[in-house]
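The block that comes next holds chain A.
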Amino acid sequence: MNARFEKRLLVVWLVLSAMTIAQLGVASVDRQAALTPNVEITSSAILLALIKVRIIFRQFMEVRHAPVLLCRLTDLWLVVTGATLLGCYLAGRLA
Partner candidate 1 sequence: MSASAMGNVPEEPPGSLLRRIAWHWRYDEKRELWIGWWTLVVFYNLYGLLFFVITRTQPPPEPSLGSSEVVEWFADRRHGLVYGYAIVFIVGGATAIMNATLAYSMRRMSVSRAFAYSYLVIYALATLPGMLIMGVACTVGAMRPDRDPELMRWLYDFAFLSFEGTMGVFLVGSLVWMLAVLLDENGVFPKWFGYLNLCNALTEVVVAPAWIFKSGAFAWNGTIAWWINMGVFVTYTIVFLTLLRRMILREDFGTGPLPDLSPGRAPAPSGLLKAAR
Partner candidate 2 sequence: MRRTDGEVLLLGALPVVGVIWLSAFLLFPGFVQPMSPTMSAEEVAAFYRDPENLPRIRYSMILFNWFAVGFVPILALIVLQIRRMAHRTPIFSYAILACAAGGPTIFLMANLFWLLAAFRPMRDPQLTLMFNDLAWVTFSSQVGFLIAQSVILALAIYLDRQERPVFQPWVAHFNLVVAALLIPSAFTGAAMTGPIAWDGLLTFWVRNVAIGLWIIVMAVVLGRAIKRQRAEDEAVAA
Partner candidate 3 sequence: MTTGADTERLFPEGEIRTVSGGAAQPARFVPGQPDMWVFVFFEALVFTAYFTVYIVSRSRSPDLFLKSQAHLNLRVGVFNTLVLLASSWAVARSVQAARERSFRSALTNAFLTLFFGFVFLVSKVLEWAAEIGQGFTFTTDEFFSFYYFLTAIHFIHLLIGFIVLTVAVYQLWSPARRSQEVIETCATYWHTIDFLWVLIFALLYVMR
């Protein structure tokens, strides 16, 4: 296989795995028997997940070589999903 491409995919996978471990770190903060609501943990968990999804889109699913329309649509979905999820969560915390 094209060595350059192989290396690139490996790096992508390692980065994604490292981010997952980072999420484990985030989730372990202040983790006692009784969990408490935490805006920072939630926000960073969702944001990290969305960044991971974007990396999967662009690298694994090859959206970076796809027509601009597809790039825009995937990014639009990420923004809409992120805004909806965080928006609903924060609205619920404030209420």
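In this section, contacts are C-beta pairs under 8 Å (C-beta built on N, C-alpha and C of every residue); 3 or more make two chains touch, one makes a residue touch a chain; residues count from 1.
Selection rule: all candidates are chains of the complex that A comes from, given by their letters.
Here the structure is a predicted model, which is why all the values come from computation and not from measurement.
Engineer: Given the candidates 1, 2 or 3, which is the one that touches chain A in this complex?
Structural biologist: Candidate 3 is the one in contact with chain A.
Engineer: In their shared complex, at which residues does chain A touch candidate 3?
Structural biologist: 1-2, 4-6, 8-10, 12-13, 16-17, 20-21, 23-24, 26-28, 31, 33-38, 41-42, 45-46, 48-50, 52-53, 56-57, 59-62, 65-68, 70, 73, 77, 80-81, 84-85, 88-89, 91-93, 95
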